[in-house]
Structure formats: C-alpha cells, structure tokens
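This report refers to the structure that appears directly beneath it.
One protein chain is absent from this view; the other protein chains keep their places.
As written, the chain order gives the labels A, B and C, with residue 1 at the start of each chain.
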Amino acid sequence: MKEKINVGIIGATGMVGQYFITLLENHPWFTVSFVAASGRSAGKMYKEAVAGRWHMNQDIPADTGNLIVADAMDVCKTKGKCSLVFSAIKLDQQATMELENRYAAEDFIVVSNNSAHRGTSDVPVLIPEVNFHHLDIIPAQRKHYGFQKGLIVVKPNCSIQSYMTPVYALIKAGYTIDRLLVTTLQAISGAGHPGVSSLDIIDNTLPLPGEEIKSETEPMKIFGSVMGDHIEPDTSIKISAHCNRVPVIHGHIACVNIGFQGEKPTVQEIIHIWNSFSSLPQELGLPSAPVKPVIYRGEDDRPQPRIDRDTENGMTVTTGRLRDCPVFDYKFLGLHHNIIRGAAGGAVLIAELLKAKGFM
Amino acid sequence: MKEKINVGIIGATGMVGQYFITLLENHPWFTVSFVAASGRSAGKMYKEAVAGRWHMNQDIPADTGNLIVADAMDVCKTKGKCSLVFSAIKLDQQATMELENRYAAEDFIVVSNNSAHRGTSDVPVLIPEVNFHHLDIIPAQRKHYGFQKGLIVVKPNCSIQSYMTPVYALIKAGYTIDRLLVTTLQAISGAGHPGVSSLDIIDNTLPLPGEEIKSETEPMKIFGSVMGDHIEPDTSIKISAHCNRVPVIHGHIACVNIGFQGEKPTVQEIIHIWNSFSSLPQELGLPSAPVKPVIYRGEDDRPQPRIDRDTENGMTVTTGRLRDCPVFDYKFLGLHHNIIRGAAGGAVLIAELLKAKGFM
Amino acid sequence: MKEKINVGIIGATGMVGQYFITLLENHPWFTVSFVAASGRSAGKMYKEAVAGRWHMNQDIPADTGNLIVADAMDVCKTKGKCSLVFSAIKLDQQATMELENRYAAEDFIVVSNNSAHRGTSDVPVLIPEVNFHHLDIIPAQRKHYGFQKGLIVVKPNCSIQSYMTPVYALIKAGYTIDRLLVTTLQAISGAGHPGVSSLDIIDNTLPLPGEEIKSETEPMKIFGSVMGDHIEPDTSIKISAHCNRVPVIHGHIACVNIGFQGEKPTVQEIIHIWNSFSSLPQELGLPSAPVKPVIYRGEDDRPQPRIDRDTENGMTVTTGRLRDCPVFDYKFLGLHHNIIRGAAGGAVLIAELLKAKGFM
Partner (left out) sequence: MKEKINVGIIGATGMVGQYFITLLENHPWFTVSFVAASGRSAGKMYKEAVAGRWHMNQDIPADTGNLIVADAMDVCKTKGKCSLVFSAIKLDQQATMELENRYAAEDFIVVSNNSAHRGTSDVPVLIPEVNFHHLDIIPAQRKHYGFQKGLIVVKPNCSIQSYMTPVYALIKAGYTIDRLLVTTLQAISGAGHPGVSSLDIIDNTLPLPGEEIKSETEPMKIFGSVMGDHIEPDTSIKISAHCNRVPVIHGHIACVNIGFQGEKPTVQEIIHIWNSFSSLPQELGLPSAPVKPVIYRGEDDRPQPRIDRDTENGMTVTTGRLRDCPVFDYKFLGLHHNIIRGAAGGAVLIAELLKAKGFM
C-alpha cells in the first residue's frame, strides 16, 4: 500500500473529532487531509480553531494543525479532498441525516459517530467483529438514495459495546440467548466536552434515561439480518437497561445478567469462547483490530475502568466475574473504552473494514 | 422522659462509632455515657484517642470527648455504665459474635452494626419499618443464650437498604414479588475509614463480590417469619445482585428490576404506595423516624446521591424513575444514606424501637 | 420587625441565584418577592424555569417556585415589587454595569455578586466585617449617578476571601503588613453551573489566570479609604497571587505568606487576634453574621474544604497552620465557603448591613 487514502473529519474540533485526529496520526492506510466544522471555526487553521480546547495528551499533529478548517455545510467544496469522511458533527437528528446524505451523494464514504441514522433501516449499525455481513445492504442503500460511490455506515451507541461482542461470541458458538438485563456505569467522556458539569458528577452519579432507549433497541438491529432492502431486527432477545453516569473519565462498565434458551454453556466454556473469539477484522489483519476482541480476566476485582480500558490500545472488551445468577443463568461484567472502541476507534475499524472489502 | 438512658458505643473510635456519637449528641432519649475500643485506645480520653482521625464535620461533643475510652474486651467492667451498647467494633466474625454475646449475657441490650450475627437464626436483622415483628423472637433468643435482660439485634447490610423498604411497602399493600434483580453503585463510606484507597477509586469503579452474597441472603431473612425458636427465611423471592463501588462519598444507589406474581400494581399505584407508606416507627413517633420512610421523586434525573442522601436527616429512602421493564415488570432506582439510615442512624432507630416496646 | 422587606433576585435561575433563594428562605428580615432572569426564562413560573437545573439539596421554596420570572431587562416593570435586588446575572461587563445602574436609578438598592462594578471608584467592594465604612461613599455615588434612593454595592471576588478578614484583623490590631504571597486552591462551584467541565477537572488541576488579576487588585481597594468622591486604594501592601482550580465542590483554600513592616505579632498573638476578632456585623447582630468571623484551628491537618467549609453556616473563615516562614514572617492557611461567605451569603450580609445602617 504505497499511497495512503485521504480521509476527512466532519466535526473535527469536538472531542471525538480530536480523537479521530489523534488515532489517525501515523495510520498505515489513511491520512487526514481534510477537516471541517461549524461556520464559527471555518477558515481558521485547525490548530487555531482548537486553541484552548484541545483535550488530548498528545499535541496536535503538525500536518493536521496547519489544515484550514472547512465549513462542514459546504459539501460540494469538499469534492476531491478525500474519499472517506468520519462524521462527528453535533447537529440535531434531522440536520445530521441530511448532511450525511449529502456527503454520500457526493461520492463520499461516510462513517458516522452520530446516532441520527442508527434507526434508518438500510444503514448498517456496525460492530465489525459482530455484524460485518450487514455491509450486504449497501447496494440497496445506494439504490434507495441514489448514491453512486458513496455510502453511509454508522457505529452503535457506546452504552452497549461492553457486552455486545461477548454476547455475540456466545451466539456465534451456537447458543441462544433470550434475556439480557444490563446496568451500566458510564464514563463522563461519553457526553463529550464540555459535556457533564463537574458540579453534577463529583461525589455523585446521574441517571441517564436517554441512553436506555438506545441500549434496548440498537442490539436488535445489530443482531438482525439483511432482508432485501432493509435490516430486519432480531426481536427474540428481550433487553432491559439501566444507565448511569459515574465520575470516571473513560471506560463504561456493564453489569449483565443473561438468560439462555435451550442448552447453556458452562462457565468454563463461556470463558473459553470469549478468550478464543476472533472474527473478520482479525482475519483481515485490519490495522486497528485488536488481536483479542474480548478477553476474560479471572481476578474477582476486575474489570476496572482505569486499569483495563486501554487494553490493546482501547480496542478490546474486557469481561470478568462470570458466575451463576439466582434469577437468570449467568452474571458477568463487561468493560470497553467508550471513546476508542466505543466511538472514534470503532469508526476507524469500520473504515478499515470498508477499505479491505473493496468499498473504496 | 425526665432522665435520659445511658448508652455505650463499642468500637467508638472508628467511623461508624463517630457517627453514633454525632447522631446521639442532643438525642432526646439517650445520652452517651460509655465508649470502648481496642486496647490501643483504652485508657485515653476519647478526644485524644481520635485525634487526627475524627472524620465528622461537627467537632467532638465536649462531654463525650472527655470520656475515658474503655477496653471493649473488659465487658465486666462496663456493668452499670449504660443499659444499651451500640456495637461497631471491627473484629473477625467469631470474635464479634462472642463479644456481643458476652455483653448481652451481662444484661446489655446490644444493637449491632456488625454482620457477624446476621446469619444467627434467633437474632433479628431489623429494619424497623419492615420487620419490627421479628422482635417476637427475643424471648426465644434469651432462653437459648441464657440472657436475662440482655438481647442482641443487628441491622442489615447497607447494600440492600435502598430498596428493601420500597419493596416491603408493595408487599404490605398486598402484592406478591417473586424476582428482584439489583445492581448497586455503593459509596466509599460503606467501607469505613481508611477503607477504600483513593488510588483505587478516583477515576474508577470496583466490583464488590463480598457485598453480593449479603445482598442475596439477608432480604430472605428480613422478609421471613418468626417460627418458634427461629426466624424462617422467605425463599419465595429470587434475588440476584451486582455490587459496585463508585467514587461517591455517601449514598448507595440501587438499580432494581422487579417482577410480580399474580396481580401487579400500576405505576401510579406504586408511587402512591411509596409516598403514603408509614409503619410502626412513625406511629410510635420514634425520634429518629422519618416522617416519610420512602419518597418518590418524579424528575427523570433523580435520585442522585449528593442531592438526595440527606433527605429527612438521611433516614428516608428516595426512589425514582419507576418505569416498565421489557424483561420483568418494572424498573426503578432507590437511594439511601448508607452511614445514616444504612448504619448508625438505622441502629439508633432500632434502639428507639426497643425502648418504645419496653425492652429496657 | 413585623413586616419583611421585599427583595428581588436578578439572575435568579443561575447557581448563585439559587443560593440566594435558598439562603433567603425563612430569612427574618427579607422575603423574596421578585425573580428575574434572561428573556428565555421570562414569563415562566420560577419552578418551571429551573426544572432540570435546580442544583440545591433543598427543594425550591414553594412561594418562590410559583413566582413568575420577569425579564431582567424590564427594569421599569420591577418598580414597586421590591426594595432591594441581588444581582447575579451573567452579562458582559459593560451590560452588567448599565443594568445595575438602571436598577439603582429606579430607586433599587443593588447588591451585586458581579465583578463589573468592582473597579468603579465610587462603588464599594464590601466585606462587612472589614470595610463597612466604605458605605460613606454612597452620598457621593448617588450624586455622581443621580440615584435618589438607589445605590450599588458589590461583593469582592471569592478568591480573596479566605485571607482578607484574617489579614484585616491583624491590621485592626495595629500591625502593618507590607507583603502577601498567596496561592489558592479554588473549588469548582466558583465557576458556576455548568462551569467547569468534569473532563477538565477530575484527576486534574487547572491554572486560573483571570482570578489572579482580581486577587492582586481588589484587596487594595478594600483596604483603601473614602477620599471625597472616590475610594482611594491602599497600595502599601504588595500582593502576588497564584490561582488554581482543584476538584473540590465548595471551599477555597489559600496558602498565604505574610510579611510585616515594623513590629510583628507572635504566633500566639495572631491566634488570639483571630479567635477574638469581631466587627460591626457582630455588634449589630445581623442575622447572617457569624459569631466568629474568623476561627483558628490548631490541628496540623486543618483547614480542609469538605470538613470546615460549613462552619457557622458557611460564613466563617477558618485559618490554620500558622508558622514561621523562612522567607517572609509567617505562613498560614485560610479557607472560606466560596458560594456562601464568598458569594450569596456575603451579599445577604451586605444587604443586612444596609438595612441596619438605614439605607432602606
């Protein structure tokens, strides 16, 4: 791969945008050639646009810092500047959908961090290790919207990613799950910056009603099947979620109770399934794919957000404390880095998958 | 009530001991006349024994500060110094049981904050609003151990008190609950002082395996019945618990999923049941009894530990976010102040109940 | 005092506004009869205007909750609704000054929490225990602006109030201070709500350049003298400040190095001066005046924000760790509750002083 592929970031000045820029520095396949944001930042050099609100420990990559920020709304001016855009812009749902559609209509591959298109029946909500086959919907999507080379793929909400891959690994191994009861302890970075006021969260926790709806509906679509022109959700798993914000910087914990229909695996089988789980991103050797998408830790005081969130550069889901449940079959804990695996890193992995599968 | 009753505190130098002293300052019925601790503190004035490790915002009450700390093991020397002792001493389970038995054998009413006796079949684990009738076991207990005037009552683990009273209120209203799935977010003060290392909990959460066992067994005893010489647990409710430590100073949150057998109340009925719940401590007008043992808050961002924990001096359980559950019947949140209602304040309320019921 | 005086709050929906409302509930002299805010809140009932952003532990006082929020800009419509307004509105400096002037021109007593007028030479920056005599400027102020019954008084920045009263107590006792070197550890509530992003401050501290300028200039005015038509700053004390934000909810710590000119008191004398300090608010028995404006704690691990901030309802400055300084004369720590003494509570005390001195 001699020449790198130019990629752009829409909403480049926000926290997730900054993570994209940091993760893509020195990426073997992609190079950031384009940054766009709201009109307020447009026309400034990127490093000026984020002065005083750059939140990464690493400094701004020099090349990116010198890019001129485009107005995200000027889609037509973007033509030729990159092949793929990561969308992390903060607009209302309708405006986000329209903007992402416009980019796709202009032949851009759109990998979105936004929730707007998650409910669109022909837009895949992708966890590359879980439902890569949902890319089969792309021809129908293109036909529906009239996209030529463009397409739209979104990543799911971060609240569900601490357990979706572990649960999928069990399904892939042949078991049928029919009940999931989940309570999350979610990190503040999930709300972006400035996001959660320190006055609201120090020495406190907060209920997160809005996250619960996403947590109960998105898994059905991800576990669903491509049926002609749409993805048909799998409604055979009943899911109930409690979501909470806790004073943790990065790393969402999920406390999961799981029930099987029919035969159920033993504790040792589940641990083996998780530790040996591998999927298409691993087979394809995608640059951001973790060697182990799921690991199980045997210590009874793990996972912990601060200690485990950075495993395999924040791309691995860490599970632990698998044990019998007096009400369902089993209980366990899951953890993932909500900004890496759950947002920017997960989107980069999707882009890599799209590249490897020949979509650009 | 002209003359106050003398009470003592065993384990008076620890954090719960300090809460007892603070809560009992200016108590209308009780006066702290005796403090005991380990041999290291024995012989010192109380204010010297806690110098550099007094954790309360209020200063040490002057009278208590000047008491000479007794050696908790010298039970016989305690005779005549008080009628009731609050036990908050940190020993292993066997040693705690033996010591509490010795105090009861010397005619002391023992109200214990320790877990040691919670599994003893003729020792009530008391939430005064819920199972006050378990005091009926006392004659059998006295007979069994040969106590004359002495007796032992313990308070339950703090991890369960965010939902036990709300759940009991529904049972009392005639509904049958058969499933409870609980995930807790527990405050650091539940581990005492020094307790949780700051290096372990800032920007982090911790699993709490030990709390889960207590959470799944103690409710059965509390909902049980006095059957001759023992309290027979109610095993008709299946309970599963996930317990977590979070960086909150005081106030345990419980995320609860609840299932009914047979008829179930509506959301509005449950809210009405909770807001109008009252029990024996309220009828007796016990000094520490909250007017409302349970309140329901309608805001969708409540309860929150820092805002709600001090309701009615920390003695009220705050519920909120009652809603349908896709897997069980309902979901809700509960919160209580783990050191007031869940420890020292709950124990003082037990002592008041014992006084009002004529046990001293 | 049969009838209470009606007071209003301009900027009533913000965090300091909420503190005013909470502190004034059941105030013996004042009753909140008027609330105003920006146009967005105008016309709503107060309880609706703050729904989802009421940050106090106590619920909204019922009477205040039912007040209709006025538009703060409609000064003329406010006439007759109250005699005094507390100004806590967030506008830019120029707009704040103009608005406060308009209220004063309409005969309102204006007690401001804002910084806008702190540099105005005929507007007193008042700490009631320190420079109550600056009220002598009011006739000149009224003449200058053409106020009839109206007047404007402001409270100083919270960053300086952990040491201003202790330092003044030494000046009042006859000592001359010529150098002050101060480093503050300031709580997040000083920035209001939403204020400091949790992502910026958890596991972190932040420099506060803007607070340093205020810290080095406001003391000179407060220690200054009324000279005809203006307050002449006292420039004889050199002051240097480092200001830092720390992850503490309420309570600013100041680490102070102090140098005397001429005779200096002993450590014991200073402690005695502080513990016995009393001033006009104490003599007048103002309702919000603490019995002890300054206390000295002898423990070497005090003051601490969480333990000491609420002393005397948050109105007392707590000092500690007075010791020799190898470079200046002495070092000590000061602490005050930045939202009570340092903002809303300090402003209420000013209002009480104005009432007691016959200004309304």
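Basically, contacts are C-beta pairs under 8 Å (C-beta built on N, C-alpha and C of every residue); 3 or more make two chains touch, one makes a residue touch a chain.
Everything numeric here is computed off the predicted structure, so don't read it as measured data.
Q: What chains on display are touched by the one that is not shown?
A: Every shown chain touched by the left-out chain: A, B, C.
Q: Just one of C:58, C:93, C:148 or C:205 touches the chain that is missing; which is it?
A: Looking across C:58, C:93, C:148 or C:205, the contact with the absent chain belongs to C:205.
Q: Pick from C:69, C:116 or C:333: which residue touches the chain that isn't shown?
A: Considering the complete complex, C:333 is the one touching the chain left out.
Q: Could you tell me which of B:39, B:80, B:139 or B:195 touches the chain that is not displayed?
A: B:195
Q: Out of C:3, C:92 or C:300, which is the one that touches the chain we can't see?
A: Per the contact definition at the top, the residue touching the missing chain is C:300.
Q: Please pick, from C:60, C:151, C:248 or C:295, the residue that touches the omitted chain in the full complex.
A: For the chain that is not drawn, the touching residue is C:248.
Q: Touching residues of subunit B against the unshown chain: what are they?
A: 15, 55, 188-189, 193-203, 247, 249
Q: Just the residue numbers, please: which parts of subunit C touch the chain that's not shown?
A: The list for subunit C reads 179-181, 183, 185, 203-207, 209, 216, 238-240, 242, 244, 246-249, 253, 255, 257, 300-307, 320-321, 325-328, 331, 333.
Q: Suppose we count only contacts with the excluded chain; which residues of subunit A make the list?
A: Answer for subunit A: residues 51-52, 55, 57, 202-203, 299, 301, 306-308, 310 touch the chain left out.
The rule is simple: only the chains that are shown with their structure count from here on.
Q: Taking each chain's centre as the mean of its Cα atoms, which chain lies farthest from subunit C?
A: Looking at centroid distances, A is the chain farthest away.
Q: Averaging over Cα atoms per chain, report the distance between subunit A and subunit B in Å.
A: 43
Q: Approximately how many whole Å separate the CA-defined centres of subunit A and subunit C?
A: It comes to 47 Å between the two C-alpha centres.
Q: What positions in subunit B touch 2 or more of the other chains?
A: Those would be 203, 301, 306-307.
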